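Following: one structure in structure tokens, then a few remarks.
A single protein chain has been omitted from the complex, and every remaining protein chain is retained in its original position.
Order of writing sets the labels: A, B and C. Residues in every chain begin at 1.
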Amino acid sequence: MTGLEFDVAHVLAGGLVLVSFMLLYQDRMYPLISVFALQAVVLSLSVAWQAFVQNAPHLFITASIALGFKAIVIPVALHRIVHRLGIHRMVEPVVGLGPTMLFGIGLVALSIGVMLPVTAQANSLAREDLAFSLAVILLGLLMMVSRHNAVSQVIGFMSLENGLILAASGAKGMPLVVEISVAFSILIAFIVIGIFLFRIRERFDTVDLQALQRFRGGQR
Amino acid sequence: MAIIADLLVQGGQMLLVLLLAPLLTGYLRKVRARLLRRRGPPLFQPYRDLLRLIRKEVVVADGASWLFRAAPYLIFAAIWVAASLVPTFAIDLIFSWSADLIAIVALLGSARFFLALAGLDVGTSFGGIGASREMMIAPLAEPAMIMIVFTLSLLARSTQLSFVVAFMSGPDVGLRISVALSLVALIMVALAENARMPVDNPATHLELTMVHEAMVLEYSGRHLAMIEFAASLKLLLYVSLISAIFLPWGMAVAGQGIEAYVIGLAVYLAKLVLAGFMLAVFETSIAKMRVFRVSEFLGTALMLGLLGTLLLFVSRNL
Amino acid sequence: MNNTGLILVRAVLLVPAVAAAILALIPAYKLTARLNILASLATLVAALLLLYKRPAPGLFLIVDDVNIIFIVLSTFVGFTTSVFSASYIAHELEIGRLTPVSLRFYHAMYQGLMAAMNLALVANNVGLMWVAVEMATLTTVLMVGIYQTHEALEAAWKYFILGSVGIGLALFGTIIVYMAASSVVGEGLEAMAWTTLVKEAPHFDSDLLNLAFVFLLLGYGTKAGLVPLHAWLPDAHAEGPTPISAVLSGLLLNVALFTLLRFKIVMAGNPQALAPGPLMVALGLVSLVFAAFMLYRRKDIKRLFAYSSIEHMGIITFAFGMAGPLANFAALLHMTMHSLTKSAIFFAVGHVAQAKGTQRLSDIRGLTETHPVLGWGLLVGVMAIAGLPPLGIFMSEFLVVSSTVTRQPLLALILVAGLLVGFGGLLRQIIGICFGPPQGSAAPLRVSYIPMFAHLGLVALAGIYIPRPVVAWFQHVARLLG
Partner (left out) sequence: MDLIAILALAAALLALGVLAILLTRLRVATPIVYGGSLVLTALALPLAIHHLLFAAGADEQVWLPLGLPWLGSHFHLDSLAAFFLIVVNLGAVAASLYALGYGRHEPAPGRVLPFYPAFLAGMNLVVVADDAFTFLLAWEFMSLSSWALVMARHREEGNARAGFVYLAMASFGTLALLLAFGLLAGSTGAYAFDQIRTSKHEALLASLAFALVILGAGSKAGLVPLHAWLPLAHPAAPSHVSALMSGVMTKVAVYGFVRIVLDLLGEPLWWWGMVVLALGGISSALGVLYALMEHDLKRLLAYHTVENIGIIFIGLGLALAFRSNALDLAAALALTAALFHVLNHSLFKSLLFFGSGAVLVATGQRDMERLGGLIHRMPYTAFAFLVGSTAISALPPLNGFVSEWLTFQSILVSPQLSQWALKFFVPAMAALLALAAALAAACFVKAFGVTFLGRPRTAEAAAAQEVDRFALGAMFGLSALCLLAGIFPGVVIDAISLVTQRLVGAQMPAQLGNAWLSIIPIAASRSSYNGLIVFAFIGLAVFASTYAIHRWASRAVRRSAAWDCGFPDPSPRTQYTAGSFAQPIRKEFGTLVFLARERVTMPLPGDSSPARLEVRMRDLIWEVFYEPIWGVVGFLADQLNKLQLLSIRKYLSLVFGVLVLILLVLALWQ
């Protein structure tokens, strides 16, 4: 692998982490969705570059799924959901944005700290890729746990999936089966989430998860 | 021939305690009365009382069961057997090995058990008081007694009274603090067990203080005679026990011939006179204590007994 | 020769898959209930035949000592649960909690779940295994939410979110395993085949394996309900239809643990890898102790037994973590016994809840008087799950505790304390349920108790006698597990 190839892959993966931070930073709903779309675009670029570098054309399919589905379809759908359900336009963070960001930086450091010594023998691209994808996964999780609002949690979850795809595409020669299944699973996942959002809408008039808590009896 | 002689001596012992028991009671009363500057009843009054009671009809309370009527005999029998196993004028009697000191204590326990049951049988409140108090005294008196037994048998390396007595009269005893402690404890136990002052007043029918008399309140006629007789026997038993262990001299040993027995008997009578006198002196010089002080009194006895045993366990390689 | 075996494996997978499609199409619910039983029976027969004729391991599918017992167990419990389900749903339809439409969906999903679980068990490809577990999760999510009550939806939602995160972590772990393998085996399918992984494990990068196992443990551990990843489990058990609770506790948890076992065998093959033991021991103990305490304040009967499942998953994980032939054997046995016992308990619980019209523990009293068969059956089940002899779990707990105490006395103390606390909690509740002055309806129930007693019978038998082949398989797997 040449230096250029490596650098581009590195930049794209690093970009993904950066966008994850941007996701964490957003405190309003619509920009959040837009930034998620941006992340999907970066992901598809990264996957496409991997396809090119590894000479694995099937990865282009993954890239285009990421682009078409995650960068376009889902953001649009989320826009409509937010609009139609009249969801509060502000993201409600659990702790302040500052501490969250700081914690996020810590997570990135952790993932690099864990990964770098581990993959000493693996090729460096894979190593970087893994470190970055782990960072994206952790940041996605952080997003899920530091937001009250369901839509932002869903976005956090999808960001986590983006990290997985980054990792999968970075693993050289991983059979196609897996990527497709990942893509499909995300599709199914989203449909199911959609169904649930729909039902929850139907019954609770809000997607704020805290509303769910009100219906707990002391019956457990 | 020897067996017949032994059996005769054993039988003699049994009869002897039977005969002497009321006499000891009468003697005690007489001495006490004299000490109090009264004339007191005649020496043989207890025999007359017993005969009088035996001739009278028995009044049995309505609620009494068969146990009430059987108990006097059982009590009498248990105490009699115990008393005939304690050496009086001779040791090594033919049946002396059939029950050791522990068994003698337990036999007395049996008698007490049935006496207390008899007290409860009619279902009166006084019977209950007596039984309850008797069974309060026993749990302290018995362990104290057992501790005393332990001290003695650890010294003598035997729980058999004959061996204990032989040991105590032998040269190995020496002056031992344990022996002294157990003597004091034994006297205290004896006072409690025989319902003597300061634990109980044998002459009282004052309801709130009585123990022994409360239990036998419902008895009359021959039943009462048996119980009174048993009480006298028990007193004799304790006096014999104390004198046999702590004044072990002059005892006849089996097979020594008739003279030894005669000497033993005379010495025994002398011991009884002495011990009875001291008991009477003690009783007249002390006041009866409250019922619930008894536990402290007996607790002291138990502690003394335990102390004696402990000293032995620790002080010597046995 | 080997063809027969292959056909059988395919039958185990395809019969439920095809049945799912058919059941989705047929509206007549009485017919579908019977078809459901029939399909499960056919799968069971195929699985039983696998005992005699195994196919040669392929790149995708494998039948070996590790999974054979679980395939049979899974299809067996699937079959008995379908029998139980038939009598259960009849009642649910009567009282209107389920509609014929949702029933169609239910049966299709049931068979779908069976297919997914069987696939997870026979998969030789770790990616395929992951896919199967994911499928199984999705189908159960849908079934948990089938009553569409607030609580059911909430439970399903919780299950879905937590399950998805878990499955994401598991995928990451799988990818890392692939990376570790591909640098040795070469790229492609070979690097995902479990048989290859085991063979080549000594040459893998041990650090990668360590990292992978962390993610796999947390990922599949979420499915297995290990504390603190367990939160979905009690809700999902309590709010879904009881046959699903039975399958969840009896089978899905097992499948999740089973996938972990596959990876643990790989780990065991690599001498440089960190022993996964301490991590599993810690998670297992935390699960056990936590669940044990949670038993005390339960007010819902199904939730009670859901926590009991967590407790037992903790014991099993602990035992696998302790490793060694005795502990591994015990854990495998415990998995089997727990699966049989817990599903039997849920059969009973389902009928109890129907008979009394409630799941509230305070309304279920004196069951042995109002419904003797049900009450005693439940009691026997609970005694079995509590590890009392002569029932099967006693043997596994005996081995776990006694093999732990010589090596880690302190851990054994914690284990025993946890067991005792858990037993106390369960005992208190079951005494309340089964004894005392009765409460609630005493109307007799016309249902089939055969599934429950079949399970309990097997458990009782296993307590004193285990067939030799089963022992041989377990011992073989126990050796593999190190």
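Operating definition for what follows: contacts are C-beta pairs under 8 Å (C-beta built on N, C-alpha and C of every residue); 3 or more make two chains touch, one makes a residue touch a chain.
Note that this is a predicted model, so its numbers are computed, not measured.
Though it is not drawn, the left-out chain touches A, B, C in the full complex. Screening C:V281, C:L419, C:L458 or C:V477 for touch with the missing chain picks out C:L419. Screening C:L103, C:L285, C:M395 or C:L481 against the full complex identifies C:M395 as the residue touching the chain left out. The chain not displayed touches subunit B at residues 54-63, 65-67, 73-74, 76-78, 80-81, 84, 95, 97-100, 102-103, 106-107, 109-110, 112-113, 116-117, 119-129, 131-133, 135-136, 138-143, 145-147, 150, 153-154, 157-160, 163, 205, 207, 217-218, 221-222, 225-226, 291-292, 295, 302, 305-306, 309-310, 312-314, 316-318.
In the full complex, subunit A makes contact with the omitted chain through residues 94, 107, 110-111, 113-114, 117-118, 138, 141-142, 144-145, 147-148, 153, 209-210, 212-213, 216, 220. Panel shows subunit C; residues 157-158, 161-162, 165-166, 169, 207, 210-211, 214, 218, 222, 228-229, 231-232, 234, 274, 279, 290, 293-297, 324, 326, 366, 368, 372, 383, 386, 388-390, 394-395, 398-399, 401-407, 409, 412-413, 416, 419-421, 423-425, 427-428, 431-432, 434-437, 463-466, 468, 471 of it touch the chain omitted from the view.
The working rule: only the chains that are shown with their structure count from here on.
No other pair of chains has as many C-beta pairs in contact as A-C. Here the spacing of subunit B and subunit C, counted between their Cα centres, is 77 Å. In terms of their C-alpha centroids, the spacing between subunit A and subunit B amounts to 99 Å. Shared interface positions of subunit B, defined as residues touching 2 or more other chains, are absent. Note for the complex: subunit A touches subunit C at residues 114-115, 117-122, 126, 130, 133-134, 137, 141, 144, 153, 157, 160-161, 163-164, 167-168, 171-175, 177-178, 181-182, 185, 188-189, 192-193, 196, 199-200, 203-204, 212, 215-216, 218-220. Taken together, the subunit C residues at the contact with subunit A in this complex read 125, 127-128, 130-131, 134, 138, 141-142, 145, 148, 150-151, 153-154, 156-157, 160-161, 164-165, 167-169, 171-172, 174-176, 178-179, 182-183, 186-189, 191-192, 205, 207-208, 210-211, 234, 238, 298-300, 303, 360.
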